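What you see is part of a larger complex, with each chain still in position.
Every chain is named by a letter (A and B) in the order it is written, and numbering of its residues begins at 1.
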Amino acid sequence: MRTGRLETFADGVFAIAATLLILNVDTQIGEHTSDLGNRLLAIWPSYVAYAVSFLTIGIIWVNHHALMDQVERADRVFLFLNVGFLLVVAFIPFPTRLVAEYIQDEGATAAALAYGITLTATAVMFNAMWFYASVGGRLLRPDHDPAAVKGITRSYLPAPWIYLAMTLTALIDPTLSVILYGAFAVFWVIESSVFGRTRMRS
Amino acid sequence: MRTGRLETFADGVFAIAATLLILNVDTQIGEHTSDLGNRLLAIWPSYVAYAVSFLTIGIIWVNHHALMDQVERADRVFLFLNVGFLLVVAFIPFPTRLVAEYIQDEGATAAALAYGITLTATAVMFNAMWFYASVGGRLLRPDHDPAAVKGITRSYLPAPWIYLAMTLTALIDPTLSVILYGAFAVFWVIESSVFGRTRMRS
(Lines give C-alpha, C1' and ligand atoms only; values in the text may rest on other atoms or scores of the structure.)
Protein backbone atom coordinates (compact mmCIF):
# COMPACT_ATOMS: atom_id res chain seq x y z
CA MET A 1 0.00 0.00 0.00
CA ARG A 2 1.26 3.40 -0.91
CA THR A 3 1.44 5.93 1.91
CA GLY A 4 -0.52 8.73 0.22
CA ARG A 5 -3.89 7.94 1.71
CA LEU A 6 -2.32 7.35 5.13
CA GLU A 7 -0.94 10.90 5.05
CA THR A 8 -4.33 12.31 4.03
CA PHE A 9 -6.02 10.55 6.93
CA ALA A 10 -3.32 11.60 9.42
CA ASP A 11 -3.35 15.22 8.21
CA GLY A 12 -7.11 15.22 8.61
CA VAL A 13 -6.87 14.04 12.22
CA PHE A 14 -4.09 16.57 12.99
CA ALA A 15 -6.05 19.46 11.47
CA ILE A 16 -9.30 18.54 13.22
CA ALA A 17 -7.71 17.88 16.62
CA ALA A 18 -5.91 21.25 16.41
CA THR A 19 -9.02 23.15 15.29
CA LEU A 20 -11.26 21.52 17.92
CA LEU A 21 -9.02 23.04 20.62
CA ILE A 22 -10.89 26.32 20.27
CA LEU A 23 -14.07 24.66 21.58
CA ASN A 24 -12.31 24.33 24.96
CA VAL A 25 -11.67 28.06 25.10
CA ASP A 26 -15.29 28.62 24.17
CA THR A 27 -16.44 26.38 27.03
CA GLN A 28 -14.40 28.35 29.57
CA ILE A 29 -16.23 31.58 28.76
CA GLY A 30 -19.39 29.85 29.98
CA GLU A 31 -22.84 31.39 30.29
CA HIS A 32 -23.70 34.95 29.32
CA THR A 33 -21.83 37.30 31.69
CA SER A 34 -22.29 40.98 32.44
CA ASP A 35 -18.55 41.61 32.62
CA LEU A 36 -17.12 40.06 29.46
CA GLY A 37 -13.84 42.02 29.60
CA ASN A 38 -12.74 40.63 32.95
CA ARG A 39 -14.00 37.15 32.08
CA LEU A 40 -11.81 37.22 28.95
CA LEU A 41 -8.79 38.18 31.04
CA ALA A 42 -9.55 35.60 33.75
CA ILE A 43 -9.47 32.67 31.35
CA TRP A 44 -5.92 33.43 30.18
CA PRO A 45 -4.78 29.86 30.99
CA SER A 46 -7.15 28.73 28.23
CA TYR A 47 -5.26 30.79 25.65
CA VAL A 48 -1.89 29.46 26.81
CA ALA A 49 -3.19 25.87 26.81
CA TYR A 50 -4.68 26.42 23.35
CA ALA A 51 -1.39 27.78 21.99
CA VAL A 52 0.78 25.06 23.57
CA SER A 53 -1.45 22.23 22.34
CA PHE A 54 -1.82 23.73 18.86
CA LEU A 55 1.94 24.13 18.63
CA THR A 56 2.48 20.58 19.95
CA ILE A 57 0.13 19.16 17.32
CA GLY A 58 1.97 21.28 14.73
CA ILE A 59 5.28 19.75 15.85
CA ILE A 60 3.77 16.26 15.67
CA TRP A 61 2.57 17.03 12.15
CA VAL A 62 6.04 18.20 11.07
CA ASN A 63 7.66 15.11 12.61
CA HIS A 64 5.10 12.77 11.07
CA HIS A 65 5.91 14.34 7.75
CA ALA A 66 9.65 13.87 8.24
CA LEU A 67 9.05 10.23 9.17
CA MET A 68 6.79 9.51 6.19
CA ASP A 69 9.41 11.09 3.94
CA GLN A 70 11.66 8.10 4.60
CA VAL A 71 8.88 5.52 4.40
CA GLU A 72 7.91 4.08 1.04
CA ARG A 73 5.11 1.67 1.78
CA ALA A 74 2.80 0.58 4.58
CA ASP A 75 1.75 -2.87 5.72
CA ARG A 76 -1.15 -3.67 8.07
CA VAL A 77 0.96 -3.48 11.23
CA PHE A 78 2.23 -0.03 10.26
CA LEU A 79 -1.30 1.12 9.41
CA PHE A 80 -2.57 0.09 12.84
CA LEU A 81 0.43 1.61 14.62
CA ASN A 82 -0.60 4.80 12.84
CA VAL A 83 -4.22 4.40 13.96
CA GLY A 84 -2.99 3.92 17.54
CA PHE A 85 -0.78 6.98 17.20
CA LEU A 86 -3.65 9.10 15.84
CA LEU A 87 -5.87 7.80 18.66
CA VAL A 88 -3.60 9.44 21.24
CA VAL A 89 -3.11 12.60 19.17
CA ALA A 90 -6.89 13.04 18.85
CA PHE A 91 -7.10 12.67 22.63
CA ILE A 92 -5.02 15.84 23.22
CA PRO A 93 -7.95 18.32 23.22
CA PHE A 94 -9.39 16.62 26.31
CA PRO A 95 -6.41 17.04 28.73
CA THR A 96 -5.85 20.50 27.21
CA ARG A 97 -9.26 21.52 28.48
CA LEU A 98 -8.51 19.96 31.89
CA VAL A 99 -5.27 21.95 32.23
CA ALA A 100 -6.98 25.18 31.11
CA GLU A 101 -9.82 24.71 33.58
CA TYR A 102 -8.02 23.26 36.62
CA ILE A 103 -4.46 24.65 36.63
CA GLN A 104 -5.31 27.37 39.19
CA ASP A 105 -7.25 24.86 41.27
CA GLU A 106 -6.95 21.79 43.50
CA GLY A 107 -7.40 19.64 40.38
CA ALA A 108 -4.12 20.95 38.92
CA THR A 109 -2.12 17.79 39.61
CA ALA A 110 -4.66 15.46 38.01
CA ALA A 111 -4.97 17.77 34.99
CA ALA A 112 -1.21 18.11 34.49
CA LEU A 113 -0.78 14.34 34.87
CA ALA A 114 -3.50 13.66 32.29
CA TYR A 115 -1.83 16.07 29.86
CA GLY A 116 1.61 14.58 30.43
CA ILE A 117 0.44 10.98 30.11
CA THR A 118 -1.21 11.81 26.79
CA LEU A 119 1.96 13.43 25.41
CA THR A 120 4.12 10.58 26.71
CA ALA A 121 1.83 8.08 24.99
CA THR A 122 2.10 10.13 21.77
CA ALA A 123 5.89 9.97 21.94
CA VAL A 124 5.82 6.22 22.67
CA MET A 125 3.53 5.52 19.71
CA PHE A 126 5.68 7.72 17.49
CA ASN A 127 8.76 5.66 18.36
CA ALA A 128 6.82 2.42 17.84
CA MET A 129 5.87 3.53 14.32
CA TRP A 130 9.39 4.61 13.50
CA PHE A 131 11.09 1.50 14.85
CA TYR A 132 8.66 -0.80 13.10
CA ALA A 133 9.27 1.02 9.81
CA SER A 134 13.03 1.51 10.12
CA VAL A 135 14.48 -1.59 11.81
CA GLY A 136 16.23 -3.51 9.06
CA GLY A 137 14.93 -0.86 6.65
CA ARG A 138 11.61 -2.77 6.61
CA LEU A 139 9.39 -0.10 5.02
CA LEU A 140 11.95 2.56 4.08
CA ARG A 141 12.56 3.91 0.63
CA PRO A 142 15.30 1.88 -1.09
CA ASP A 143 17.27 5.11 -1.51
CA HIS A 144 16.83 6.29 2.10
CA ASP A 145 19.78 8.13 3.61
CA PRO A 146 21.23 5.93 6.41
CA ALA A 147 22.69 8.99 8.15
CA ALA A 148 19.27 10.71 8.13
CA VAL A 149 17.61 7.55 9.47
CA LYS A 150 20.11 7.32 12.33
CA GLY A 151 19.64 11.03 13.04
CA ILE A 152 15.87 10.60 13.27
CA THR A 153 16.24 7.60 15.59
CA ARG A 154 18.62 9.54 17.84
CA SER A 155 16.29 12.57 18.04
CA TYR A 156 13.07 10.55 18.67
CA LEU A 157 14.34 8.05 21.24
CA PRO A 158 14.64 10.43 24.22
CA ALA A 159 11.21 12.04 23.71
CA PRO A 160 9.13 9.53 25.75
CA TRP A 161 11.60 9.81 28.67
CA ILE A 162 11.59 13.60 28.56
CA TYR A 163 7.76 13.65 28.55
CA LEU A 164 7.68 11.06 31.34
CA ALA A 165 10.00 13.22 33.46
CA MET A 166 7.82 16.29 32.85
CA THR A 167 4.73 14.22 33.70
CA LEU A 168 6.21 13.07 37.00
CA THR A 169 7.10 16.69 37.78
CA ALA A 170 3.34 17.26 38.01
CA LEU A 171 3.29 15.19 41.21
CA ILE A 172 5.54 17.81 42.87
CA ASP A 173 4.50 21.00 41.08
CA PRO A 174 1.78 20.86 38.41
CA THR A 175 2.33 24.48 37.32
CA LEU A 176 6.00 23.78 36.72
CA SER A 177 5.21 20.71 34.64
CA VAL A 178 2.80 22.71 32.48
CA ILE A 179 5.45 25.40 31.99
CA LEU A 180 7.86 22.65 30.96
CA TYR A 181 5.41 21.24 28.38
CA GLY A 182 5.17 24.69 26.81
CA ALA A 183 8.90 25.43 27.06
CA PHE A 184 9.75 22.08 25.47
CA ALA A 185 7.48 22.80 22.49
CA VAL A 186 8.98 26.27 22.00
CA PHE A 187 12.51 24.90 22.43
CA TRP A 188 11.80 22.19 19.85
CA VAL A 189 10.56 24.75 17.33
CA ILE A 190 13.63 26.97 17.78
CA GLU A 191 16.16 24.13 17.85
CA SER A 192 14.63 22.48 14.80
CA SER A 193 14.44 25.77 12.89
CA VAL A 194 18.07 26.66 13.60
CA PHE A 195 19.68 23.25 13.21
CA GLY A 196 17.07 21.58 11.00
CA ARG A 197 18.37 23.24 7.88
CA THR A 198 21.50 21.18 7.71
CA ARG A 199 19.77 17.95 8.79
CA MET A 200 16.99 18.14 6.26
CA ARG A 201 17.04 16.78 2.78
CA SER A 202 16.77 19.80 0.52
CA MET B 1 -15.77 9.22 -12.53
CA ARG B 2 -12.40 8.47 -11.06
CA THR B 3 -12.40 7.41 -7.42
CA GLY B 4 -9.87 9.97 -6.14
CA ARG B 5 -12.34 12.52 -4.91
CA LEU B 6 -14.51 9.79 -3.39
CA GLU B 7 -11.55 8.68 -1.29
CA THR B 8 -10.84 12.26 -0.19
CA PHE B 9 -14.44 12.70 0.94
CA ALA B 10 -14.52 9.31 2.70
CA ASP B 11 -11.18 9.93 4.44
CA GLY B 12 -12.50 13.30 5.59
CA VAL B 13 -15.58 11.70 7.14
CA PHE B 14 -13.50 8.94 8.78
CA ALA B 15 -11.00 11.43 10.22
CA ILE B 16 -13.71 13.78 11.53
CA ALA B 17 -15.90 11.03 12.99
CA ALA B 18 -12.85 9.57 14.80
CA THR B 19 -11.66 12.93 16.08
CA LEU B 20 -15.14 14.00 17.25
CA LEU B 21 -15.15 10.98 19.60
CA ILE B 22 -13.10 12.98 22.10
CA LEU B 23 -16.03 15.39 22.58
CA ASN B 24 -17.92 12.52 24.23
CA VAL B 25 -15.16 12.01 26.78
CA ASP B 26 -15.19 15.74 27.39
CA THR B 27 -18.94 15.68 28.04
CA GLN B 28 -18.59 12.93 30.65
CA ILE B 29 -16.26 15.05 32.78
CA GLY B 30 -19.16 17.46 33.18
CA GLU B 31 -19.24 20.62 35.26
CA HIS B 32 -16.30 21.91 37.31
CA THR B 33 -15.60 19.41 40.07
CA SER B 34 -13.57 19.72 43.27
CA ASP B 35 -12.19 16.19 42.92
CA LEU B 36 -10.88 15.94 39.39
CA GLY B 37 -8.65 12.93 40.06
CA ASN B 38 -11.48 10.63 41.10
CA ARG B 39 -13.75 12.00 38.36
CA LEU B 40 -11.09 11.11 35.79
CA LEU B 41 -10.91 7.56 37.16
CA ALA B 42 -14.70 7.19 37.39
CA ILE B 43 -15.24 7.88 33.70
CA TRP B 44 -12.95 5.02 32.59
CA PRO B 45 -15.71 3.53 30.40
CA SER B 46 -15.40 6.70 28.29
CA TYR B 47 -11.75 5.96 27.54
CA VAL B 48 -12.50 2.35 26.60
CA ALA B 49 -15.44 3.40 24.41
CA TYR B 50 -13.24 6.10 22.80
CA ALA B 51 -10.48 3.58 22.05
CA VAL B 52 -12.82 0.87 20.73
CA SER B 53 -14.68 3.29 18.43
CA PHE B 54 -11.48 4.97 17.22
CA LEU B 55 -9.99 1.57 16.45
CA THR B 56 -13.21 0.45 14.75
CA ILE B 57 -13.20 3.53 12.52
CA GLY B 58 -9.52 2.85 11.83
CA ILE B 59 -10.40 -0.69 10.74
CA ILE B 60 -13.19 0.63 8.54
CA TRP B 61 -10.72 3.06 6.98
CA VAL B 62 -8.22 0.27 6.25
CA ASN B 63 -10.96 -1.91 4.76
CA HIS B 64 -12.36 0.93 2.68
CA HIS B 65 -8.88 1.45 1.35
CA ALA B 66 -8.47 -2.23 0.48
CA LEU B 67 -11.83 -2.15 -1.29
CA MET B 68 -11.07 1.01 -3.27
CA ASP B 69 -7.76 -0.54 -4.31
CA GLN B 70 -9.68 -3.00 -6.47
CA VAL B 71 -12.17 -0.45 -7.76
CA GLU B 72 -11.30 1.62 -10.81
CA ARG B 73 -14.28 3.86 -11.35
CA ALA B 74 -17.50 4.95 -9.68
CA ASP B 75 -20.99 5.36 -11.08
CA ARG B 76 -23.90 7.16 -9.40
CA VAL B 77 -25.20 4.06 -7.63
CA PHE B 78 -21.76 3.37 -6.16
CA LEU B 79 -21.40 7.02 -5.09
CA PHE B 80 -24.70 6.90 -3.19
CA LEU B 81 -23.92 3.53 -1.65
CA ASN B 82 -20.79 5.27 -0.37
CA VAL B 83 -22.82 8.20 0.95
CA GLY B 84 -25.12 5.75 2.76
CA PHE B 85 -22.09 3.92 4.14
CA LEU B 86 -20.52 7.17 5.38
CA LEU B 87 -23.87 8.15 6.89
CA VAL B 88 -23.72 5.17 9.25
CA VAL B 89 -19.99 5.60 9.96
CA ALA B 90 -20.54 9.26 10.93
CA PHE B 91 -23.29 8.05 13.27
CA ILE B 92 -20.81 6.02 15.40
CA PRO B 93 -19.86 8.86 17.83
CA PHE B 94 -23.47 9.00 19.07
CA PRO B 95 -23.89 5.37 20.30
CA THR B 96 -20.28 5.54 21.55
CA ARG B 97 -21.33 8.27 23.92
CA LEU B 98 -24.40 6.27 24.95
CA VAL B 99 -22.30 3.23 25.82
CA ALA B 100 -19.76 5.35 27.73
CA GLU B 101 -22.46 7.08 29.73
CA TYR B 102 -24.94 4.23 30.35
CA ILE B 103 -22.98 0.98 30.50
CA GLN B 104 -22.90 0.95 34.34
CA ASP B 105 -26.55 1.90 34.43
CA GLU B 106 -30.10 0.68 33.74
CA GLY B 107 -29.75 2.15 30.23
CA ALA B 108 -26.96 -0.33 29.38
CA THR B 109 -29.10 -2.58 27.18
CA ALA B 110 -30.45 0.29 25.07
CA ALA B 111 -26.95 1.77 24.70
CA ALA B 112 -25.32 -1.53 23.72
CA LEU B 113 -28.15 -2.23 21.25
CA ALA B 114 -27.74 1.23 19.66
CA TYR B 115 -24.00 0.66 19.31
CA GLY B 116 -24.45 -2.83 17.85
CA ILE B 117 -27.15 -1.78 15.40
CA THR B 118 -24.90 1.02 14.11
CA LEU B 119 -21.96 -1.35 13.57
CA THR B 120 -24.22 -3.95 11.96
CA ALA B 121 -25.54 -1.29 9.58
CA THR B 122 -21.95 -0.28 8.77
CA ALA B 123 -21.09 -3.89 7.89
CA VAL B 124 -24.25 -4.25 5.77
CA MET B 125 -23.49 -1.04 3.83
CA PHE B 126 -19.91 -2.17 3.35
CA ASN B 127 -21.05 -5.41 1.79
CA ALA B 128 -23.58 -3.56 -0.37
CA MET B 129 -20.80 -1.34 -1.76
CA TRP B 130 -18.53 -4.28 -2.38
CA PHE B 131 -21.14 -6.47 -4.05
CA TYR B 132 -22.31 -3.67 -6.28
CA ALA B 133 -18.73 -2.97 -7.36
CA SER B 134 -17.53 -6.55 -7.69
CA VAL B 135 -20.40 -8.65 -9.05
CA GLY B 136 -19.51 -9.37 -12.65
CA GLY B 137 -16.44 -7.15 -12.12
CA ARG B 138 -18.73 -4.14 -12.72
CA LEU B 139 -16.43 -1.37 -11.41
CA LEU B 140 -13.21 -3.30 -10.77
CA ARG B 141 -9.85 -2.57 -12.31
CA PRO B 142 -9.40 -4.57 -15.52
CA ASP B 143 -6.29 -6.12 -13.99
CA HIS B 144 -7.89 -6.99 -10.64
CA ASP B 145 -6.74 -10.20 -9.00
CA PRO B 146 -9.70 -12.67 -9.01
CA ALA B 147 -8.23 -14.53 -6.03
CA ALA B 148 -7.93 -11.27 -4.04
CA VAL B 149 -11.50 -10.32 -4.97
CA LYS B 150 -12.81 -13.70 -3.79
CA GLY B 151 -10.75 -13.38 -0.58
CA ILE B 152 -12.26 -9.98 0.15
CA THR B 153 -15.77 -11.29 -0.48
CA ARG B 154 -15.19 -14.22 1.86
CA SER B 155 -13.81 -12.01 4.64
CA TYR B 156 -16.56 -9.32 4.42
CA LEU B 157 -19.61 -11.57 4.11
CA PRO B 158 -19.75 -12.83 7.72
CA ALA B 159 -19.24 -9.39 9.29
CA PRO B 160 -22.94 -8.32 9.39
CA TRP B 161 -23.90 -11.66 10.98
CA ILE B 162 -21.13 -11.45 13.57
CA TYR B 163 -22.18 -7.90 14.49
CA LEU B 164 -25.82 -8.94 14.59
CA ALA B 165 -24.98 -11.78 16.98
CA MET B 166 -23.03 -9.40 19.24
CA THR B 167 -25.91 -6.93 19.08
CA LEU B 168 -28.44 -9.56 20.16
CA THR B 169 -26.11 -10.52 23.01
CA ALA B 170 -26.91 -7.08 24.44
CA LEU B 171 -30.44 -8.29 25.18
CA ILE B 172 -29.01 -10.86 27.59
CA ASP B 173 -25.87 -9.13 28.87
CA PRO B 174 -25.02 -5.63 27.60
CA THR B 175 -21.59 -5.59 29.26
CA LEU B 176 -20.67 -8.83 27.51
CA SER B 177 -21.76 -7.44 24.15
CA VAL B 178 -19.62 -4.33 24.64
CA ILE B 179 -16.65 -6.51 25.57
CA LEU B 180 -17.27 -8.50 22.38
CA TYR B 181 -17.31 -5.34 20.23
CA GLY B 182 -13.91 -4.40 21.63
CA ALA B 183 -12.49 -7.92 21.45
CA PHE B 184 -13.62 -8.27 17.83
CA ALA B 185 -11.84 -5.05 16.86
CA VAL B 186 -8.62 -6.12 18.61
CA PHE B 187 -8.88 -9.61 17.09
CA TRP B 188 -9.36 -8.13 13.63
CA VAL B 189 -6.27 -5.94 13.99
CA ILE B 190 -4.11 -8.87 15.13
CA GLU B 191 -5.46 -11.35 12.62
CA SER B 192 -5.12 -8.90 9.77
CA SER B 193 -1.60 -7.89 10.82
CA VAL B 194 -0.40 -11.47 11.09
CA PHE B 195 -2.11 -13.00 8.07
CA GLY B 196 -2.64 -9.85 6.02
CA ARG B 197 0.93 -9.88 4.76
CA THR B 198 0.43 -12.83 2.50
CA ARG B 199 -3.05 -11.75 1.37
CA MET B 200 -2.09 -8.20 0.46
CA ARG B 201 -0.80 -7.04 -2.86
CA SER B 202 2.69 -5.72 -2.12
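General observations
To be clear about the criterion, a contact is a pair of C-beta atoms (placed from the backbone, for glycine too) under 8 Å apart; a residue touches a chain by one contact, two chains touch by 3 or more.
Computed from a predicted model, the values in this text were never measured in an experiment.
Count of copies in the whole complex in this file: 4, from one repeated sequence with 2 chains shown in place.
Criterion: only the chains that are shown with their structure count from here on.
On superposing C-alpha atoms, the copy subunit A sits rotated by 90° relative to subunit B, to the nearest 5. Inter-chain centre distance (subunit A to subunit B, centres taken as mean C-alpha positions): 26 Å. Of all residues in subunit A, only 1, 5, 8-9, 12-13, 16-17, 20, 23-24, 73, 75-77, 79-80, 83-84, 86-87, 90-91, 93-94, 97-98, 101-102, 105-107, 109-111, 114 touch subunit B in the complex they form.
Partner subunit A is touched in their complex by these residues of subunit B: 7-8, 11-12, 14-16, 18-23, 25-26, 29, 32-37, 40, 50-51, 54-55, 58-59, 61-62, 65, 69, 189, 192-193, 196-197, 200, 202.
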